[in-house]
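Apart from one protein chain that is not included, each protein chain of the complex appears where it belongs.
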Amino acid sequence: MRLENISGLYESSARERISLILDAATFQEILPPFKRISSPHLKTLGMPIAFDDGIVIGVGLFEGKKVFCAAQEPGFMGGSVGEVHGAKLTGLLERAAIEKPAAVILILDTGGVRLHEANAGLIAISEIQRALFKARSMGVVVIALSAGSNGVYGGIGIVARCCDYVLITEQGRLSVSGPEVIESQKGVEEFDARDKALVWRTMGGKHRYLQNEAQAYTKDSIKNIRATIAAYFGKPVPLSLEELLRQHKSLGQRLEKFSDCADALDIWTKMGIQNPDQIPSLDDESFITIANRVRDHD
Amino acid sequence: MTNVNSACEQLFPLGFNLVTSGEMIYGEAKTSKGVVALLGTINSAPIGVDLAFALAGKVLEIIQNYPQRPIIILVDTQGQNLSRRDELLGNAGYLAHLSMCFELARMRGHTLISIVYKEAVSGGYLALGMIADRSFALDSAQIRVMALSAMSRIMQISLERLEELCASSPIFGPGASNYVALGALDAVLANDLSSPIEQALSQSEQLDQRAKLGLERGGRKLAFEVINLVINAHV
Partner (left out) sequence: METFEFKFGPWSKQSKLSNKKPIIVGVVGSGNLEVLVEEVDLNGGTKFYLETSIDGFEKTWQAVLADFAEQERFANTIITINDGGATPAVVQLRLAQAAQQWKETP
């Protein structure tokens, strides 16, 4: 792979993303492919396996500090979580609770539970969540990044919002239910999954940043992403009553203000944005300027 | 047909009271270990931003007003609300917030026990139930990721083949016993519903034992091993 040709994360593989985000040549993979720790369930279904079960985990340096990093491979089974994939991430977070690295960086790109492993995938996500809370309770800052091609969906969408911070790019998405699932269960009137503009207005990076589902928004460039991640080092969000009461108040206000809004455009209007219909076409810098004027800061 | 009241009559023979607020229920029950808080959902509730927020509010109330009181989560949900509005408003954030409120309760000494008395699905169950220290289900309960027919369509594997696999593996099918085999449930409750709960109340468990149980019971043979390999890897 020729890393100098890659300017952002959107189209890169999990391995490329880690190489780009961490300090050059510092990543040491845990359970690398030659260990062949892969899915027994896919074999039963006669489907191809990947030797890393679609997630790369390990230790490296970020601006000289020790970090743990995980990246989901969007190209394998939609980045979805199966028994082994999930256990790798759970193990990494449990290890973080013990070793207390400067941060854990989760480069997420997934549809959620791997249906081919159904129940095992759902339980795995719950175990990831518990391990995440353990790491956070030890003061380790966990940063979730949504910059990828599949988005961050399903139970992992919930997990992402359980991290200290969510960083998102324009192309990133963050949600629990995907557009196709909503459409197939509730009909195209409820959600037209083929309406890309609707998908991005509802679940995409710009909207999530504006409403503070994501705490940071960056241009999809390695320099910008690294700078944004660096800003959160040393700033774990406490899992305390005070903090949760504060978040509860904030989430309550969101409901009070925007509960009857039919579309993101209505929300953006209510937030005080002059030309909400232009938001999707704004370049990153212009968008960030406008957003920072109107959004609630933490 | 189980409803929450008939379930509670068997779960809490020493008495209970429940208040209904929309699709949320809350209240208290008497047990031999003292009073416990009850919190949960009814009518196969889809959990969207409003319900998640209301549930979280109740957890915070319990934390503030009843230090260390055990919380019994009564689960009946069809999962996260599949709606444009709830995604627009950021359901991931509300469900995460609910999870974090439960986690805070656990950290502050509230034992968390969940009981699926009817249905539990996917993201709804993740935030309301799977977060517990110990989880149970009635033997008639249905716990699943997705309806088998929908899975069949998305996976492009015939329904017949999936049903075949359900018979030989706990990975696919919706039965509570599958979740026991996989390590996610302590036990299925049948006949005597209250004793297992009384026992769980006196044996609080702060660590996540599910991967270990999954291995012991044979439903998940790799998860526990992989977690430990990662923790112990030399890097």
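Some notes on this structure:
Note that the chains take the letters A and B in the order they are written out, and that residue 1 is the start of every chain.
FYI, a contact is a pair of C-beta atoms (placed from the backbone, for glycine too) under 8 Å apart; a residue touches a chain by one contact, two chains touch by 3 or more.
All of these numbers come straight from a predicted model, not from anything done at the bench.
Put simply, the missing chain touches A once the whole complex is considered. Only one residue in the set A:Phe27, A:Phe76 or A:Tyr232 touches the chain that does not appear here, and it is A:Phe76.
If you put the missing chain back, the residues of subunit A touching it would be 1, 13-15, 32-34, 46-52, 73, 75-77.
The rule is simple: only the chains that are shown with their structure count from here on.
Centre-to-centre separation of subunit A and subunit B, using mean CA positions: 24 Å.
Those residues of subunit B that touch subunit A in the shared complex are 49-50, 53, 56-57, 60, 63-64, 80-97, 99-101, 103-104, 107-108, 122-123, 125-127, 130-131, 143-146, 150-151, 153-155, 157, 165, 169-173, 178-179, 182-184, 208, 210-211, 214, 219-224, 226-231, 233, 235. Against subunit B, the residues of subunit A that register as touching in their complex are 28-31, 37, 40-41, 44-45, 57-59, 83-84, 86-88, 90-92, 94-95, 98, 113, 115-127, 129-131, 133, 137, 154-155, 157-162, 174-177, 181-182, 184-186, 190-191, 202-203, 207-208, 211, 213, 239-241, 244-245, 247-248, 251-252, 254-255, 258-259, 261-264, 267.
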